[in-house]
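Note that one protein chain is taken out, while the other chains of the complex remain in position.
A and B are the chain letters, set down in written order, and residue numbers restart from 1 in every chain.
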Amino acid sequence: MADQKSELRLEPLLWMLFSAGGVVAAFLIPVHLFLWGLAFPLGWLKAPGYLSTMALLAHPLVRIYLFVLCSAPLFHAAHRFRYTLYDGLQIKHLNEVINFSCYGGAVLGTALAGYLLWTIP
Amino acid sequence: MKSSGSAPGYTLNHPRWYRTRVSTYWWLKQWVYLKFVLRELTSVFVAFFVVTTLLQLRALSHGPQAYENFQKWLQNPFVIALNVVSFLFVVYHSVTWLSLAPRAMAVRIRGKRVPDLLITGTNYAAWLVISAVVAWFLLGG
Partner (left out) sequence: MSEKITLEVARYSPERDAAPHLETFEVPFRKDWVVLDALNYIKDKTDGSLTYRWSCRMGICGSCGMMVNGEPKLTCATFLADYAPAPVRVEPLRNFPVVRDLVIAMTDFMHKLKEMKPWLIRKEEKPLSEGEYLQTPEQLDTFKQFSMCINCMLCYAACPVYGLDPLFAGPAAIALAQRYNLDSRDQGAKDRFPILSQHEGIWGCTFVGECTQVCPKHVDPAGAIQQYKLTAALDWFKSVLLPWGGK
């Protein structure tokens, strides 16, 4: 099948994206989620206000950091979830749909992240 | 019985051999398999984190009021509960990832294989340092 062959050519790249995303997610997401999702809302630590956050965002490096933080884990999650559906639910026949939805979602999220980080004043 | 060679890697079909059908719930039958599936499901919560981050960025781009609303949304008990669960799953991802990563790279120094435990320990140390640095930035250091 032509689709299968082109996919196989991409498979090493997708695995590298999965690995890179996994590393980013492993090292960075816990602290971010802990602070923004638990510590700040529950008042354990003082949340940076609007102005402090915007000040941080003024640095282009911070924007690049956030872009990577958003994009890489999405590709990681897409790849992993695709295999979970493939193996866990044994729905091989929906292969093309699954692949398109998973990686398509990651591409969409990446585009959104890029757009947002580009256009924030 | 036909001998092997012609079939392309497929198990030959012999009418008298018994084949057990793999249950859809194969992953519930053993604790190790369940742990594996939970590890794979961390991907859902990783994606959820990115989605909330995107929402936060969108709120920031819409101004201080939108940002305030977003902070309030984060304080919603349902969202807090979701974040607690997410945090557990995301940490589970980190823990499993950091201890499995050394298996993919056979690191050798001067011909001798570096023990897995050493690489895992280094990973954990790096995780701690990186988290501390990020926290320092966000807490206004």
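The rule is simple: a residue touches a chain if its C-beta (ideal position, glycine included) is under 8 Å from a C-beta of that chain, and two chains touch if they have at least 3 such contacts.
A quick note: this is a predicted structure, and the numbers were derived from the prediction, not measured.
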{"item": "Left-out chain, listing which of the shown chains it touches", "value": "A, B"}
{"item": "Residue in contact with the excluded chain [from A:Y50, A:F67, A:Y83 or A:Y115]", "value": "A:Y83"}
{"item": "Contacts of subunit A with the absent chain, listed as residue ranges", "value": "4, 7-8, 11-13, 15-16, 19, 83, 87, 90, 92"}
{"item": "Interface with the unshown chain - residue positions in subunit B", "value": "4, 7, 9-12, 14, 16-20, 22, 26-27, 29-30, 32-33, 36, 40, 100, 103-106, 108, 111, 113"}
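Following the convention adopted for this analysis, only the chains that are shown with their structure count from here on.
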{"item": "Centroid distance [mean C-alpha coordinates] between subunit B and subunit A, Å", "value": "12"}
{"item": "List of subunit A residues in touch with subunit B within their complex", "value": "19, 22-23, 25-38, 40-42, 45-48, 50, 52-54, 56-57, 66, 69-70, 73-74, 76-78, 80-81, 83-84, 88-90, 105, 109, 112-113, 116-117, 119-121"}
{"item": "Residues of subunit B touching subunit A in the complex", "value": "22, 24, 27, 37, 40-44, 46-47, 49-54, 56-58, 60-61, 64, 67-68, 71, 74-75, 79-80, 83-84, 86-87, 90-91, 93-94, 97-98, 101, 104, 126-127, 130-131, 134-135, 137-140"}
